[in-house]
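All protein chains but one are shown at their positions in the complex.
Chain IDs A and B follow the sequence of writing; residue 1 opens each chain.
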Amino acid sequence: MQTAEKSWSEVGLSDAEYESILSLLGRDPTLVELGMFGAMWSEHCGYKHSRPHLRQLPTEATWVLQGPGENAGAVDIGHGLAAVFKVESHNHPSAVEPYEGAATGVGGIVRDIFTMGARPIAILDGLRFGSLDKVRNQYLFSHVVAGIGGYGNCLGIPTVGGDTAFDPQFDGNPIVNAMCVGIVPHEGIVRAKASGVGNRIVLIGARTGRDGMHGATFASVDDPEASHRGVIQVGNPFLEKQLMEACLALLQTDAVVAMQDLGAAGLTSSIIECASRGGVGVDIDVTDVPRREEGMTAYEIMLSESQERMVLVCAPERVQEVVELLARWSLAAQDIGEITDDGMITIRERDEIACAVPVELFIDACPTYHVTATESESQRSRRETVVEVDPGSPASIADDLLMLLAEPDVGSRRPIWEQYDHTILTNTVMGPGAADAAVMRVKGTEGGIAISMDCNSRYCDLDPYNGARLAVAEATRNVACVGARPLGITNCLNMGNPEREPGSWHLQECVRGISDACLALGVPVVSGNVSLYNESGGLPIQPTPMIGCVGSIAEVSRARGLRWYDGDHLLLVRTGEPTLGGSAWLAATRATTTGSPPAIDLAIEAQLQDLLQRIAREDGVHAIHDVSLGGIAVTIAECSQLSGTGVAINTPASLAPLPWQQLWFGEVASAVIIAASAASAEEIIPASAEVGITCEPIGTIGGDAIRFPDDSGLSVAQIRAAFESALIAPIEAGDLIAN
Amino acid sequence: MTIWRVEAMIMPKDGVNDPQGEAVHGGLKSLEFVGVQNVRVGKIISLSIEAKSEDEAIDQAMHMCDQLLANPVIETYSLTATQPSPAAKGSIA
Partner (left out) sequence: MTSLPNVAVIGFPGSNGDHDAVHSLNIDVGVDATLVDYRETSLDGFDAVVLPGGFAYGDALRCGAIARFAPIMTPLKQFAKGGGSVLGICNGFQVLTEAHLLPGALLRNKTLRFHCFPCRIGIVSTKSPWLSQCKEGETLTLPVAHGEGAYFVDDQTLATLERNGQVALRYVESGEGEGAAEVNRNGSVAAIAGITNANGNVLGLMPHPERATNQLVGGIDGLRILSSLLDRGKAKSKAS
């Protein structure tokens, strides 16, 4: 064995970590071993800083079929079916090459889903960019959106929802999270657990090139652009489509013992994880790996992140059958090694041993760091800032609403989702923009699933604990608003450097917040991903714990969206009081993020979500819409522009003492508006009171304008024009920039 | 000043995955062009540039490629210049 001539710091290991490897091995590592340790002990694969926190997340419920630890989580949605889902980040590659970075992000998460045996039926995307005033951000925004569409559209999986926001704190560090949901019969769920000594390891799909070397390490350091080396991964959605169909067909046979996709850290992490789950060893020869380029070394082969590859484990006598089946999709399959009983990861290059390390040294011996952090003084004073407003300001409610609707953060996401095929597979009952959550039918049943993705990064920046609780509450509330029951969440923790404040504090508080909210709302976490070190020039991004939620709905024909009808009564259902702290109005009018985000009582939130699920089933209930960004006024305007009908608004009696800015544009947790027939409205008011929730009439639907209590008003046409204008210019400008 | 015709040939960088090239290669194989070893698909952009010299025209085109026409993260480019003469024009067909 040759020892490493590379420095451990080049593969992202600290001096202490390297010392620990030396003592664990009792010798110097080889170059290949060093690279593999660097990848497996990176934050991306090893969760060094996040694992101690993640342990507190509630992961169990009677309906959870698969919790964290596999390629994706799974929940029971009835009819003997499971929804399999996960969210993952591709932030760093997208910062360097936005189209391919975003595209391969979609490719990776889709592979995680079909690896579990599930057919992917929906994609969602969580995006953050810096201010759209900057050309670089226009470029990143437009090309990331094109990349997500380019890959998902070709695969034929609809992209049906997401969460996009803009803030200068994301300059240089865009966030690109992709979530995928698949459906599979319970008995069809496949685990990536290698077993059966003597079974073969078969590598399928794309040939291996030098793409994305050190991706996992690269995802775990500051300043992606400065640190990036190697070849950018270019996705091949056509190949992935073939791979998906072939793998799903293969799983219909019993030839496959385990299946694992190659993601971050490529072959290294996939074989190690597969072996670790199964408690076995593996022995492979890299000379058998089909390559796209000449002269690749064992080190490069083991750490390449070439896309569209999978490993299978199958019995030796079934290999031929697997090869033949894959050939029908014009896919290559290559036997590269076998399962052993020695618990070792053995990598050979013909006669030479490039790696001989016990599996547990890569996984169990990976160090964890528990950094305890506290809120800084400056952070606290920012949070405790009281937002003062002048109720006598000459602006009207209509003026501020029109301004806010045209803000990139608030306005219509149509320029994004019109680039995504959201109708393919013909399951989309409620697509983007139509409802608070996407609603997908499950063919062959009356029912379906609802999917949402939410996070308010400003709230998390001001108060990471409360912001994370609000993110879980909003994601689950959005599922409840369409009439579905939230069953589980997946989370992607996008944060700064966890080794120092405030990154460490953000991580600690966000996970604590998610955990408390999930416990209170009875919704388990079934999968997730972390992306730390999102910093530029020492400044972290706004912490963004992106929450994806999946729920089930018994009758999709009863799913509720934003569409209201002439003559409906408009009700405000709420528990909290609107606040301007961390609001979109504050960011738009004063270019600042200060104050305390909305307070939330999770026990009452749980009551509200139960109530919404019951209300949504009533025939007379037409629209249900969560009050979020931009407050009550924006929420009303969104329903109005979609329905093409106005509304005459009155001041809700319970909030009358508030300054108008706070009342109409303040943001509030646990609040929704409902448009219902007079008869239904009369039933909803006492039903709300019964569970301690305030419900009061605030208007009547009709006409072609919104009239506010201060006598200001906006026509539906004016609202639409402002709302639809928000993102068109920046995305078109970004399209024109090639790099 | 003369009008120079500059062709920018833009290709995927060596080592960068080229799904289009692979699909075309597969198509050629299925048409039984078995001798084809590799296919890479790029693009040619034809520019007419007013400049004092060929060098200046190439120099301008280089800046265009660096800033807009090529994506240096995944593509390389090469440039060739010719000075179109009226006689050459139209004589191709």
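Just so we're on the same page, a contact is a pair of C-beta atoms (placed from the backbone, for glycine too) under 8 Å apart; a residue touches a chain by one contact, two chains touch by 3 or more.
What you see is a predicted model, and the numbers here were worked out from it, not measured in a lab.
The chain that is not drawn here is touched, among residues A:33, A:421 or A:436, by A:421. Shown as candidates are A:237, A:561 or A:730; the residue that touches the absent chain is A:237. Touch with the chain that is not drawn comes from one residue among A:81, A:109 or A:146, which is A:146. Residue positions on chain B in contact with the hidden chain: 19-20, 23-24, 26-27, 30-31, 41, in rising order. Counting the whole complex, the residues of chain A in touch with the unshown chain are 146, 149-150, 153-156, 236-239, 241-242, 329-330, 417-429, 441, 443, 556-557, 642, 644, 735.
We take it that only the chains that are shown with their structure count from here on.
The distance from the centre of chain A to the centre of chain B, each centre being the mean of the chain's C-alpha atoms, comes to 39 Å. The part of chain B that touches chain A in the complex is made up of residues 12-13, 15-19, 22-23, 26, 67-74.
Note for the complex: chain A touches chain B at residues 96-97, 100, 206, 209-211, 231-239, 292-293, 306-307, 330, 737-739.
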